[in-house]
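I have placed the structure first, in the form of structure tokens, so that the comments after it can refer back to it.
One chain of protein is taken out of this complex; the other chains stay put.
Letters A, B and C mark the chains in the order given here, with residues in each chain numbered from 1 onward.
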Amino acid sequence: MNIWKVFKAVFSAFIGVQSEKNRLEDFQANSPIPFILVGILMVLIFIFSLVYLVNFMVYLM
Amino acid sequence: MKERSCSSAVLIILAALWSVSAQADWALNMTEGVTEVSRSIYSLHMQIFWICVVIAIAVFSVMFWSIIHHRKSVGAKAEQFHENTTVELIWTIVPVLILVAMAVPATTTLIEMYDTSDSDVDIQVTGYQWKWQYQYLGEDLSFFSNLSTNPDEINNKVEKNKNYLLEVDEPLVVPIGKKIRFLVTSNDVIHSWWVPAFAVKRDAIPGFINESWTRIDEVGTYRGQCAELCGKDHGFMPIVVQAVTDEDYALWLTEKKASIAAEVAAAARVWSLEELMVRGEQVYQKNCAACHQVGGQGISPMFPALKASAIATQAEQRDAHIKIVLEGRAGTAMQAYGAQLSAVELAAVITYERNAWGNDTGDIITPQSIQSMLKSK
Amino acid sequence: MTSAVDHHHGPATGMTRWLFTTNHKDIGSMYLIFSLLMFFIGGSMALIIRMELVEPGLQVVQPEFFNQMTTMHGLIMVFGAVMPAFVGLANWMVPLMIGAPDMALPRLNNFSFWLLPFAFFMLLSTLVMDGGAPDFGWTFYAPLSTTYAPPSVTFFIFAIHLAGVSSILGAINVIVTIMNMRAPSMSYMKMPLFVWTWLITAFLLVAVMPVLAGTVTMMLTDIHFGTSFFDAGGGGDPVLFQHLFWFFGHPEVYIMILPAFGIISQIVPTFSRKPLFGYASMVYATSSIALLSFTVWAHHMFTVGIPLVGELFFMYATMLISVPTGVKVFNWVATMFRGSMTFETPMLFAIAFIVLFTIGGFSGLMLAISPADFQYHDTYFVVAHFHYVLVPGAVFSIMAAAYYWMPKWTGNMYDEYLGKCHFWCSFVGLNLTFFPMHFVGLAGMPRRIPDYSIQFADFNLVSSLGGFLFGFSQLIFVLVVVKCVKGGKKAEAVVWEGAEGLEWQVPSPAPYHTFETPPEVK
Partner (left out) sequence: MKSNRKLILQLCGATLGMFLFGFALVPLYDVFCDITGLNGKLELVAKKSTGVIDTSRAIKVQFIANTNESMPWDFVAKDVEMTVHPGENARADFFVQNLTNEQMVGQAIVSVSPSIGAKYFHKTQCFCFDRQVLNAKQAQDVSVLFSLDTDLPESVKKITLSYTFFDITDLQPVAAN
């Protein structure tokens, strides 16, 4: 279960679209812990990218 | 039989609704308002509204079409497809694009709303439990704005007027065309100062100051209400703003300051019992009747009675009576009116409370005796 | 509710059965009956509110009692009717759906139920206390709920503590049951969506209920022990309270809607005779909500004065995370598409959920636009929004679940005609009540006011009529439940043609003990 697959799975969860095939693959993983950690990491990335975007918009206008 | 009675019942309800709706005033939509900000908010509102209507029509038409055609009773055979990521991607990406398109004008409007720089008039708006105080910074002018709807209208004894619950005794007067900056704060709990026509809504937080601004384009009277639950009379502390031309505004300012000066000067002269009683009843009606009731019987236990009460009849309680009216009682709805009413009003209302409803103590509280205990502002 | 198959002791008899039961079916029934009782108590308060708002002027109640009614209506409906109903459905159906004999912690299950009656008895007893019941809104903002609160606020705080502990214990029970007690062949990949959404809801509960408990504890110390978390005078900040409350509040609204997503995803495929469209997307979208819902709380506070940068952040975040969950509505429509549908009562409620919840979702989208929210905030437009999301959302999905699984619980079919009467009366009543609130809100009528200016009179009259129609039509539901429990056409094991799921492998009524030996999932 390489890290890249976990990132792909969490990203598709954020978008809310996932194919049956990928889901079966993702569920081969034996524990949900990496998914949760990567999920939290991606939420932080989501927050900081939004903060950056907001500062950029304020600077722009 | 069951179907026929059911349909006639529906007809009767529809007829009743129709008659009620015929002469009703069906305001359906948000006001466009009289400021640039309120108009841009109105356009944002209509844009997102029409986007939602279009998506709703698309989704529901597919759904109802499928409800009609894919029914078992018409012999529809159920297919077994249960996945199509491309379709799902499309109906996820498209809403995101629509929202991004909406976010741009929303951002410009929001940034415009937060730009309170170089204002011409600064007004401090302070929320009290159940009234507003307006202070014109730099003009040394401040007054209170109370609900002025007749209690008989509220208790359905008298016909309700057009501006029922949206009328005050002292409206806020502002010039048109000028940038007006509101500094909103509160004296007790959280209120929210809202005038729909300006699209200005700012929460009043005790201990903190929030700012907002507006520039009004048209002369007129604009009404609003408190928009944050603040206790018993949350629905009874309206906001009335009169937008006038520059000349009228300057005129009003001088005339208003003169009337306040006259009020202070009036404290110097000698007031007779009758004069104090007349003025006292007006002040009582506006500030005290809401809790202590018009007849002075109050509502136990929260609002104690004044009629035939020890504090309002016994001579040795006279100073305690004055102290409680001036300093209020912390943690209860009884406010410190010393900071809110003039010396004449305070003297008059205390005299009224000590002589009305059969209390007849004959005491006269003079404005001079109150003046020394008051704030200098 | 017993059956011959049950080889060892059946339920005890009399009161002790219900007091000391550790059986997930009994506890589930108790949760559901308690929730129905609370639904009627909260509903009667709503009727008092609508009675006062029939026409301008004060006719029925004084303003302070009106504020008590709005506050108690909100608290009882959220914490007393909707959440216990979902916990009751979880107690009944999760063990059956994953092939477990019972919940993982049966005694804890009993304890977390029996906390609720005491919590809500304490909350309701505040109505007769000196100074009246809490009158500061179900969102109980400081300082109105701390320095200016009636003395009964302390009992309100303890009631929230008790109800919170009950929810947390229930959530822990659900998580342990789902993760540890699934039948060996019931892998995560085959779990029904109701179980998935409840797993995510349970994680949300474990994450946010303690924060609410912390917030009310801070209120307690502010009121009694001289701290000033929320009192500006002592260095605190009333806006801090709003941040803390809505940090709990927004995940809470997902707690109240995710189980509904699960129920609708069970019902629509059954009556369309077609598998759920995009099961994987639904599972992934609901699980991402567990984390994303923590990033948007301040869209409830757009007018409180957060700086421009913060306001833009929360607007963008709210818009973005509303898409993954919002578009799940299209999955249900795609499930119905080209199915072969029949429209029994559960399906009617499910379709009404899809249509009306989407309208609530759209008004939510309008509210997300921060500048426009300056005109919507704290008006009846917001009241219309959250009632369209909660009444057809949570309440209709609970009703749909009840009609869908009642034959399995009682062994008898419910009265279909009465079911349809209940649906159509509720549907008409609901729309008559809440749709006019959009217009009144846009026209400028603030929230939580006992009396209003005459230009709002006509729509409020329609709302009140609708409110009474909706309120009294719930009595039909009671009639349906009582008739169904007492008797009626016998229900077979697979009540609905082609319904999938382990719960349909046990006979109807479901025996007192089921799945003693784990079933085989094909």
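Basically, a contact is a pair of C-beta atoms (placed from the backbone, for glycine too) under 8 Å apart; a residue touches a chain by one contact, two chains touch by 3 or more.
Computed from a prediction, not measured in an experiment: that's the story for all the values here.
**Student:** Touch partners of the unshown chain, restricted to the chains that are shown, please.
**Tutor:** Touch partners of the hidden chain, whole complex considered, are B, C.
**Student:** So which of B:208, B:252 or B:357 would be touching the chain we can't see?
**Tutor:** The one listed residue touching the chain not shown is B:208.
**Student:** In the full complex, which of B:83, B:188 or B:228 touches the chain missing from this view?
**Tutor:** Reading the full complex, the residue touching the unseen chain is B:188.
**Student:** Can you tell me which of C:38, C:133 or C:213 touches the chain that was removed from the display?
**Tutor:** C:213
**Student:** Can you list where chain C touches the absent chain?
**Tutor:** Residues of chain C in touch with the missing chain: 104-105, 168, 172, 175-176, 179-181, 206-215, 218, 226, 228-229, 231-235, 237, 239-240, 243-244, 247, 304-307, 309-310.
**Student:** Touching the missing chain, which residues of chain B?
**Tutor:** 114-119, 122, 124, 126, 128, 135, 137-138, 140, 183, 185, 187-188, 205-211, 326-328, 330, 335-340, 373-377
Quick note on the criterion: only the chains that are shown with their structure count from here on.
**Student:** Is the C-beta contact count larger for A-C or for B-C?
**Tutor:** B-C
**Student:** Which integer distance in Å separates the CA centroid of chain A from that of chain B?
**Tutor:** Distance between chain centres, rounded to whole Å: 45 Å.
**Student:** Express in whole angstrom the distance between the two chain centres, defined as the mean CA positions of chain A and chain C.
**Tutor:** So the centre of chain A lies 29 Å away from the centre of chain C.
**Student:** Which whole number of Å gives the spacing of the CA centres of chain B and chain C?
**Tutor:** 32
**Student:** Could you list which residues of chain A touch at least two other chains?
**Tutor:** Correct list: 15-20, 57-58.
**Student:** On chain C, where are the residues touching two or more other chains?
**Tutor:** 278-281, 308, 312, 316, 320, 323-324, 327
**Student:** Under the stated contact criterion, what part of chain C meets chain B in this complex?
**Tutor:** Interface residues on the chain C side: 56-59, 62-64, 67, 130-131, 135-137, 141, 143-144, 147-148, 232-233, 237-239, 272-281, 303-305, 308, 311-312, 315-316, 319-320, 323-324, 326-327, 329-331, 333-343, 351, 354-355, 358-359, 362-363, 365-366, 369-372, 374-375, 377-379, 439, 442-444, 446-455, 457-459, 461-462.
**Student:** Can you list the chain B residues touching chain C in their complex?
**Tutor:** Touch list, chain B to chain C: 17, 20-21, 24-31, 37-38, 40-41, 44-45, 48-49, 52, 55-56, 59-60, 62-63, 66-67, 70-73, 76-85, 87-88, 91-92, 95-96, 99, 102-103, 106-107, 109-111, 113-114, 129, 153-156, 160, 162-166, 188-190, 192, 194, 196, 199-203, 205-208, 210, 224-236, 299, 301-302, 331.
**Student:** Quick one: which bits of chain C touch chain A in the complex? Just the residue numbers, please.
**Tutor:** Per the touch definition, chain C meets chain A at residues 187-189, 278-281, 283-285, 287-288, 291-292, 294-295, 308-309, 312-313, 316-317, 320, 323-325, 327-328.
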